[in-house]
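Just one protein chain is left out here, and the rest sit where they should.
By letter and in written order, the chains are A, B and C; residue numbering begins at 1 in each of them.
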């Protein structure tokens, strides 16, 4: 049997006898013969029987070697590359304390807490997570996680359209372009109309009106994709003028310095929770943050944990308002999400607890300092210009004298992940640069020196 | 306050007030002024006050960077060097399953199980460890660990001298020379006389008699330091002839193939448990294995866990025969050992459970195969000769045509840790070579090719 | 004694009583007692901290210098302020209040809670995989791309499909992706289809995804054998049907024997077949959805490929398709170039991306480790043992529980407590709670919906015969001793039965809402009555 199947031959025989069978193959007698693959060892070249065309299993050490070989073919941030790339995925400090506790096997190998009596650990951690997300977004309710920032936007779109019964949504061009693309993909099914509102001077220039009817909501990113700080209060005013809801895509690190979107009137806040303790991971698993007002809670997608008591009055936690969910309401559910990103939410809760009030601010300040120093240093390089004249926080966009893709490749040779090449829609030869609290003056200065060489 | 002191300023003030003090310094009023260092920030250059001459604390990420920098200055087995060194420290497979469970924080951050009611985890793991050590040594009782192989020998010496009331011990020259040196160090305190018995043709040539009186015990290593298989039954006969006890230093991996020392009549078995799941670690923490007969149990050094019941008759475990221990018997204790290597014993228990009956044999067989192939391949190199003509298992000694130290250095440049240079006492230009189950034919052949180049 | 206490401690009232205890007291871990664990907020003390950052050596610009005045928050967001010590202790204590696969059996039908080999954890934590930026150019991520391509090929082989997207981060996301592929394909054929057929035994995500895919759900009833009836299917099949979503084995753990005929019938009207891969564990190396005639297949790698569930995620839900659907797959897709160099490519008529980056990559790395460690031979043995365990337990439970469809099952078996309820007043839910007292997680209950008082038991292949026997024995003992007192269960666990109704009625979704414990917001759908009934039904469902 395979590595992870415990049954010994005598046990198999005994069990088969108990169920009245004499071979493992007979277990599959209900499967029509024509559909069945053959059991037993794969026939060497040209055998007649149909088998999976997969190599035989590797031993564990061989498996490890293979994975290590693959890992060795990547340039990782840290030893290989000093990271100045962001665009929704940031190189933040992840303390050992957070990882070692969050990845305890009770959290890792549990299922969705369907039996609350033996799942208080995950439930309480999620309740605390919800509280923290509620606080950093400034809204009363947060769910227990969604897949990532992009799909959180998709869920927000579904929510606002259902709440407003209007199919149109205005999307700031400052919303992450990959998130907008994801929204477009899903809008085909739901029939939403997505209208992009351009950035002007690095900020969203909300129109008085735009095609096809009043919007259900405005979506704005804070900071936006180019790193610019948006005027959320202004967005709220525009939304009000249209009787629309306001959805803010918020960077949780920004919560260390900026007004919470909730305090500025946002109805829904979404975000990418990766900066809260999750490594870059080629983009996943990440964490979709989702918060909203109490008024909209019945439309909340995904799971929600609530406090209650047990039969003896002891404080306890349980998933609640479950009638929103697909397993109960099926085709009328507020969302189809079932498996979410619980473990990443637990990580984020630990990371936020590790940061605390002062740490969250300190984190944001340190990111902002590194970003400002990077910005000032590279703007001093001839031919490097700001892409937009807007206040930034932890990321900024520049126009380069050379193709960004080329710059990124050559900077990699110098030991830097230089940033992200910007989409054409934002203008020519744009590079998006982020510097986190992990970047030191020495690294930034070396980066600037390398960039100067490369763009020359 | 330091990173790991939770007290806030107001809390400190409140607590000080409660104990009737007004400053932290006053806490140390019982310490004579002349002996006190000054509090507060270190005076910059030339300040008058006495402070610790230590840098201020680093942040956690800075600490991590510093440790990573140091780690980066070592050539590690694995990515940097393919390991053919042994000599009591072997490069064995350590499965993730073992490490991840043994290093759960309940095991890592517990103390010695003084309150058995809340320490059944560690106690039962040790009970299982004792059982496994008892089985692989073939003796009825094993303790719950000692520091390492060397100090286990020291404890064995103390035991046999006390049991026999004879101060003399015969040590096979095949016992690890570092272990013999450690025994000599401690023999100065206990007044034992250690008599070394030479190897002839790679095996201990037990004399009919040797200076200064009858020995309390014979110590023989199986396999011995040069990798040779000793005749333990013969050692037993010699011991009997002298009315002496027999102590066998046994490699746990050898238990996969060889007779257990207990089955051949050993009274005490000691050993180095590192091969059971512990990384090379520059030599520590390792694990001293120690087993003996029921007759000698009252002289057992270190802790012993026994099975018992709780007040309701439920099976439970507890440290037992504690009157042997230093905290009770003080100067009359069987040993001074208090803190031992519990966590490493837990690791070893997991590793032995991971191996199981078939795995332990398979491990030994695979080591032996790799060793034989290595031996055959390098003995084919001109000028490389066997140091002794004796059957070996997982390690062997050769005589090189060049200085071993030079060979080791040059082989490191080729990506191999070639082995261990043997002490002069074993003959000239000796190299000790070990190949574990991790070594493949490709690695061994590359090693031989490199060696051929290097000794040419 | 002084009053070194936190605010919240005061709020909690006198300690000594059962309740959340402050500080390093561990009465909340079952080893030490049965108290509540305080929230992290109740452990907070202003000014305390765990955080620590790298020395940057940068100008120490203040918040005011860094942020325009109108953007700067007047005060920082208040979070818990704890030491690393309390942080670690709190979440370690919580972990002792949590059941998990690594502690024991978890026979939760449909969820495939098997043991996840630790070697896969190691794969996911390799810095060379974990510390790679998703926007790094392809030539810097050849290892990742090679892994993704190889995983995709392996999964296509296992399912008998042609091409694949690894982007969907969970099963439901895979379903919706599949439905959008279906839609794109039909549209490319110039067809406007409106309906998707789903059996009444289907998982709730299926109909929910159908709605989001812009289709209408048409439910087809299962027949007396627990399978899709070809006749009933024929009745609803017409030119408006975009496709059918099936899982095979279905949620009763039964193989749809007429699958070839079903496929033919659906294809006949121009519809597509979607395979819900939640139950793939049963057929690894035994039969393949592609060979059965399916056009679109999603996999739950967190079920079949040993990605641990993480308390509810993250998972991964790749979608594999037949050749005609390949051009529509989401992009960018990892591909191997003719020169052996890997890169990203956009399928010709891609529906676009369904994830912000490339899906749950580290979960995919785990699955890849699992795939190569098992290999073709290992995968089949998984199915064999999983199916054997389920049948064994079905046999063992005969006589103690109703077995609505008592014929050879695949990897799970559904039994019912109908008779128990009638004769002893003991419901499926009570059996579930009693099982918690017996040291097992309970099976899935009240699903599939077509079985009354359903208990859906999936032992999985990683449970030994001894464990399966112990589970069966416990279930038999529960049935034998069933009494109204079982409504009191569980009695030996960390908390007693939890008041789910109150949680919904009096919503406390955050620590901050605790004080003001709001009655649940009202007049949004569903209506009160419906709500109550459904909330009740929700208990213990999946």
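The definition used in the following text is that contacts are C-beta pairs under 8 Å (C-beta built on N, C-alpha and C of every residue); 3 or more make two chains touch, one makes a residue touch a chain.
Since the structure is predicted, the reported quantities are computational estimates derived from the model, not experimental observations.
The hidden chain makes contact, of the residues B:172, B:204, B:224 or B:340, with B:340.
Screening B:331, B:389 or B:424 against the full complex identifies B:331 as the residue touching the chain left out.
The missing chain, though absent from the display, is touched by one residue of B:171, B:387, B:408 or B:455; that residue is B:408. Contact with the undisplayed chain is limited, among A:26, A:49 or A:62, to A:62.
Taking the complete complex into account, residues 3-6, 8-11, 14-15, 17-18, 58-62, 65, 95-97, 100-101, 105, 118 of chain A touch the chain not shown.
Residue positions on chain C in contact with the hidden chain: 1-2, 4-6, 9, 15-16, 21-35, 43, 45, 48, 83-86, 88-89, 92-93, 96-99, 102-105, 115, 117-118, 392, 396, 436-440, 462-474, 476-477, 492-494, in rising order.
Note that in this section only the chains that are shown with their structure count from here on.
In terms of their C-alpha centroids, the spacing between chain A and chain C amounts to 18 Å. With centres defined as mean CA coordinates, chain B is found 46 Å away from chain A.
Across the assembly, chain C contributes residues 46-48, 52-55, 82, 84, 88, 92, 117, 119, 121-122 that each touch 2 or more other chains. The set of chain B residues that touch two or more partner chains comprises 60-61, 95-96, 100, 105.
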